[in-house]
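What follows is one structure encoded as structure tokens, with my remarks underneath.
Shown here: the complex without one of its protein chains, the others still in place.
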Amino acid sequence: PTPTGKYPYDPMAVLRDFDYGQVIQENGRLLRQFEVTARSTPVKLNAAITFMTWSLNGRVPAPTLRAKAGERLRIIFHNEDATSHSLHFHGTHPASMDGVKPVRRGKTFIYEFDAEPYGVHPYHCHIAPVTHHIGKGLYGLLIIDPPVERPPADELVLVMGGYDLKKQDKNDIYAFNGIPNFYRDRPIEIYQHQLVRLYLLNMIEFDAAVTFHIHANMFQVYPTGRTLTPSEETDVITMGPAERHILEFTYHYPGMYMFHPHQDQIAERGCMGHFKVLPV
Amino acid sequence: PTPTGKYPYDPMAVLRDFDYGQVIQENGRLLRQFEVTARSTPVKLNAAITFMTWSLNGRVPAPTLRAKAGERLRIIFHNEDATSHSLHFHGTHPASMDGVKPVRRGKTFIYEFDAEPYGVHPYHCHIAPVTHHIGKGLYGLLIIDPPVERPPADELVLVMGGYDLKKQDKNDIYAFNGIPNFYRDRPIEIYQHQLVRLYLLNMIEFDAAVTFHIHANMFQVYPTGRTLTPSEETDVITMGPAERHILEFTYHYPGMYMFHPHQDQIAERGCMGHFKVLPV
Partner (left out) sequence: PTPTGKYPYDPMAVLRDFDYGQVIQENGRLLRQFEVTARSTPVKLNAAITFMTWSLNGRVPAPTLRAKAGERLRIIFHNEDATSHSLHFHGTHPASMDGVKPVRRGKTFIYEFDAEPYGVHPYHCHIAPVTHHIGKGLYGLLIIDPPVERPPADELVLVMGGYDLKKQDKNDIYAFNGIPNFYRDRPIEIYQHQLVRLYLLNMIEFDAAVTFHIHANMFQVYPTGRTLTPSEETDVITMGPAERHILEFTYHYPGMYMFHPHQDQIAERGCMGHFKVLPV
């Protein structure tokens, strides 16, 4: 990822940045290999506050890894940070690949498992206290595409996170994709009449649950990305920590539209964005 | 609405009070016109506390506006309060009608858009801090009926709200339809074997989510009112802020039954009611 301006990564690029890894044929089977590195990375949260995150490849959230159901996955994890970390993936895999064992500083661990089932799976550090290791930024998404691809769409990734600046088990600032109010001030451009497919993850610790709301529109919900047809249409959905869904929607009128948790105190502390719907 | 006794509005009337507006033929199309006025209205929450609400037409919640899918809606909004307010509707509409722009004191703004899609849509003031403008009472429901009407039922509206009396971003008192414990002390009369259709909205700020529970019975859930068949049967449902559903149930035994969030500390602080099931 290319840092833009004052940020170590470009949140606008993160939105549509899918890491497909490197495809290798091994023992007559397709293996998809990813390489990620944990480091401490300072992130300017606002004019006054710079927060030392624990990042993967310099990003919060970590890279959006993307594969297809049934492939073999290999994630080469370098811990170049000063403390132990791990990568725990949601989805199915053997106990030995569950990522609850510390990878000590300076070490590399290789996670390898089958990409199954299709869906949207968070991954995150699982070193205790997990609240702290997640709160510092070590989380991201693994998207496993279904055997038959979903219809074409403008695909976006949004991860909701919180920052416990005062270490009081309480978030002081929130963000979509790491940077508070980034998309509030720099709207996400999408197109009128264009299907948008949003991969949405809640990784906010300490708050029991959050909602996600888009203005002036409804979305279709594919829970956990585990279905090919939607289960529900609404404009507010409640998500506990680590819940994630695919939401699909299309704006039919151009203009500027907010999106935010409808816990408005969270929205007002940084978890706020705009879609700018461009006319076609 | 006619004030009864010490309240500026009658919560018993609010339950079944649907505002169908005024129907106008305009350019060969049916247009349904509503007129609402924001004011500061003192509401006696209990023997000790009178709270200055921001009300619409003197009510908390605001009038339950009701229309049919596909109609044109016009909401004439007079702000006769001393501060800016707005009406932001959930559902679909153009950006210009999204109600995030302040309507200054003394001004009138006319919202106009198509009634779509059918379902249950909250509306509320969207002036910052939204937690405060919602917490003061500026919220209500817009019900858009589906093209083919739902079966006959005794239809009720319940809106859960909270009051942050000490301005500590924490609710001290809660209520169904604005008045703490009103329906606890004056049970809602319904009839044995009669289908009840409940339009239920959670507009409680600061609490991450609430539940809604009815005693001694199960209900069918129509999420966001966006379906004609239920998705689930239960007796406890979790709802984040701005979530709303249609719940249907029938009591088969007469008698007195509680309903309340199963966050019991919220129930015990005013969000408590009774159904009195009358024999037939």
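A and B are the chain letters, set down in written order, and residue numbers restart from 1 in every chain.
Going forward, contacts are C-beta pairs under 8 Å (C-beta built on N, C-alpha and C of every residue); 3 or more make two chains touch, one makes a residue touch a chain.
Here the structure is a predicted model, which is why all the values come from computation and not from measurement.
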Self-check item: Of B:L31, B:A69, B:L195 or B:M218, the one touching the omitted chain in the full complex
Solution: B:M218
Quiz item: Which one touches the absent chain: B:E26, B:E80 or B:D264?
Solution: B:D264
Quiz item: From the list B:A209, B:L247 or B:C271, which touches the chain that is not on show?
Solution: B:A209
Quiz item: Can you name the residues of chain A that touch the chain not displayed here?
Solution: 88, 90-98, 100, 117, 119, 128-131, 134, 169, 205-206, 208-209, 223-224, 226, 231, 238-243
Exercise. Please give every residue of chain B in contact with the chain that is not shown.
Key: 207-211, 213, 215-218, 231-238, 252-258, 262-265, 267-268, 277
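In the analysis below, only the chains that are shown with their structure count from here on.
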Quiz item: Just curious, how far off is chain B from chain A if you go by their C-alpha centres, in Å?
Solution: 34
